[in-house]
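Note that this complex is displayed minus one protein chain, with the remaining chains in position.
So that you can tell them apart, the chains are marked A, B, C and D in the order they are listed, and the count of residues begins at 1 in each.
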Amino acid sequence: MIGLLAEVPYWGQSLLRVLGGLVAVLLPAGTIVYVFLFKMMSFMQSRLGPMEAGPYGSMQLFAEVGKWLQKEDIVPDRADARIFKMAPIIVLVSTFLLVVVVPFGPDAWFTDFETGVFYALAVSSVSVLGILIAGWSSANKYSLLGGLRAAGQLIAYELPMVLAVMGVVIQAGTMNLQKIVVAQNTGSMFGIDAIGHPYVISQFFGFIIFMIAIQAELTQAPFDMPIAESELVSGYMTEYSGFRFLIFFIGEFATAGVFAMIASVLFLGGWGVPFTWFGWTSIDDVANWMNFAGPLIMFTKMMLLVFFIMWIRFSYPRLREDQLQKFAWKGLIPVALLNIMVTSILKVVF
Amino acid sequence: MIAQNIGFWIIATVMIFAALRVVTTNNVVHAALWLVVVLAGAAAQYILLAAEFVAVTQVLVYIGAVMVLFLFGTMLTRAKIGTESDLNNSYKKLGIPVALVMLVAMGVALVSSFGDEKLPQTATVVSTQEISDQIFGPYLLPFWALSFVLLAAVVGAIVLARKD
Amino acid sequence: MFVNQFLFLAAVLFCIGVYGVVARKNAVLMLMSIELILNSVNINLLTFSLRNGTTDGHIFALYIIAVAAAEVGVGLGLVLLVYRNKKTISVDDLSEMRG
Amino acid sequence: MAKVPGLVKGLGVTLGTLFKTTVNGSNTVQYPHEKETPPIRSRGVIALHQDNCTSCMLCSRSCPDWCIYIEAHKELAPPRREGGKPRQVNLLDRFDIDYALCMYCGICVEVCPFDALFWSPEYEYSEPNISDLLHDKTKLSEWMETVPEAPELESGADKKKK
Partner (left out) sequence: MTMLGDRQQLSYIASQAADARLNLELETEGMTLNIGPQHPATHGTLRIIARLDGEQVVWAEPACGYMHRGYEKLTEVRTFPQVTTLVNRIDWLGSFANEVPFILAAEKLMGVEAPTRAQYIRTILFELSRIANVSLFLGDLGVQLGAITPVFLAFRDREYVLNLIESATGGRFHPNFDRIGGLKDDLPAGWIDETRAVMKKLRGFCDQIEDLLFGNEIFQSRTRGIGVIPRDVALQYGLSGANLRASGVDWDLRRDQNLPMVWNKTDWKVWTHPDGDSFARCWVRLQETRESTKIVDQLLGAIPSGPVMAKVPKIIKVPEGEAWVSTENPLGEMGYYVVSRGDLGPFRVKIRSASFNNISITPWLLRGVYVPDIVTILASLYFILGDIDR
């Protein structure tokens, strides 16, 4: 975005960036909630979902938000009020911090960190903090158990995620997300330039591990024990109501969107199309209209990935806490390590 | 540079205040959260010091893992909601002069040795590649040693925390 | 920016950390104070690294972060063990080895 | 026979339902806009045919939760035949059913010896105020319009004597 807005004064740039960040977080979150949570889930259960608010219930989300905003902001009597109020905001802030490294086009980005992937993984772990203190400060046993479970799970799946990303980083030779996008779109598979080199093919295991880890990080079924409503009522969210619950709710789906964006950047070629289609060779050649087409391409890829996340969420029962940990430590991490090893050997050989 | 200076002072003030709260608050979980503020501030200072990679590592390891471990630890040892009275021991009175004396000593030493020396203006961000070249070049042996330390820590922590 | 402003910040943090280690009875809080000390050291290392134009400080900062993580892991393991056996994590109550 | 993992099969079921719903429509009914027709025998609300009621109190007595309230007085009606004695008839003053209490068991309809009570499948009579659920005899008589004919019986059934 800096490249686009060179003439705009600094305060204007900052304002636009904040607005852009809000759009980049809230728009996917809203779309995901409507398309997948309201409609796809209902259709999978042979019903129509919300139909009353707006055509095909498209305004339902606003109705829900309005409802949540009206509700009383309840703080339990014995809770640690200040921390209790702070927790959801930490979770949402983590999402906003995450979105700033995602590139949406050749010049459409918020920040261009050299260590973009690393940064994304780092700030995504901040949300653990929010969840943990939400669970603790609610003064509720279910919340505490939920918070502890969430923290244990998020830490356990942080590791396979980092390791899965490592394969991509080795292949691309950079941690910068923009450069990873370019590397995928300028590369070639088996000598064919036309499809570029999306790492979903060469890093297939990495992709699968990454998606599983995302599923766990987002606490979606089959990894949703922290909020398991049939066991822990709602886990760390049990005591939250109104506005603060809404923040958790938005945070959940916004994070799903942002993680899917990062996955599409890492494995599906991000905002780009294979550069050979238009005869581009490097990022400098990319036409300016990609700044507008890019976000749309990105959005499509994101929706595709979220579709898979949600499809699995609506189909599977949940694992038990110890099975989840076992799966992470005994299944995903060794495979991820093996993947890194093979990738680096192949990288050196070829 | 002015913006960086202002940034430094704001962050430094917040950090010092938060650090004081860490050692004075009567609530273990609050102390941990104040420590998060200190660590986040430190990460910001690292960026000011042109160490982006270290800053990100700081966030990943400290805020993402170490602080969560701390919170885990406090919750598993039944941290109460609200304040606890017996967090300080009888050396509390001794601690203040000790800390002040050390601060004065260090302050004198720092002023006399660096005076008003300035940091280089044209610092470029240290790239990840430089760091990795260093780690896997001259500092390989410490890296190996560190790996063993981590392995030993993992094994040790598991052995300690096991029930049977 | 002066070199000293960073070094002073580190010194203040260090002293606060030392005070914490001396004054705190709760083992978890003592560990937190140690983290303060380690962070002040990191700030120093990075400051000198920038002043001298080398990357050695970065490497050591990274190593310190890694060692701190290991230390917290083992430290909290110990605290949990103590808590399980003694039902307290107050360091003053652990005087059995005093002889 | 290659064994498909259960995880994949499960995904197939949900996706199949997704397509089926998209193509065939859902199984739910968008209630206020479209309505289901309840079966003929459905016990929605009890209708009262006032002329048949002799206020014999059988229904009221056999109701398991005693939610039928009947009051009547006796009056002399003109004789059926010329020159006969005037008949004594019971005239209903009050016939109330409290639907807040009713269990919809249908015993009252069944015991009524004079066919004065009928089931109607009508179900939209909820009220914001619970006391409005007490239907009096005029309201119960209005339900008579909605009472359907008794359904044909399945083959092999003994035809009713009526």
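Definition applied: a residue touches a chain if its C-beta (ideal position, glycine included) is under 8 Å from a C-beta of that chain, and two chains touch if they have at least 3 such contacts.
Treat the numbers as computed from the prediction; the structure is a model and nothing was measured.
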Touching residue (missing chain; options D:34, D:145 or D:158): D:158
Sole contact to the chain not displayed, among D:5, D:32 or D:128: D:5
Interface with the undisplayed chain - residues on chain A: 41, 44-47, 141-142, 145, 221-222, 224-225, 228-233, 314-323
Chain D, residues in touch with the chain not shown (by the definition above): 5-7, 9-10, 12-14, 17, 27, 38-43, 62, 64, 103-107, 110, 119, 151-158
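Just so it is clear, only the chains that are shown with their structure count from here on.
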Separation of mean Cα positions, chain B and chain A [Å, integer]: 28
Distance between the centres, which are taken as Cα means, of chain D and chain B, whole angstrom: 75
Residue list for chain D, restricted to those that touch at least two other chains: none
Contacting residues of chain D [partner chain A, same complex]: 7, 10-11, 13-15, 17-18, 20-22, 26-28, 30
Residue ranges of chain B touching chain C (in the complex, touch as defined): 1, 4-5, 8, 12, 15-16, 19-20, 22-23, 28, 31-32, 35, 38-39, 42, 45-46, 48-51, 53-54, 57-58, 61-62, 65-66, 69-70, 72-74, 76-77, 84, 86-92, 94-96, 98-100, 102-103, 106-107, 110-111, 114-120, 123, 126, 130-131, 134-135, 139, 142-143, 146, 149-150, 152-154, 156-161
Interface residues, chain A side, partner chain B - complex: 78-80, 83, 113-115, 118-119, 121-123, 125-126, 128-129, 132-133, 136-137, 139, 144, 147-148, 151-152, 155, 158, 175
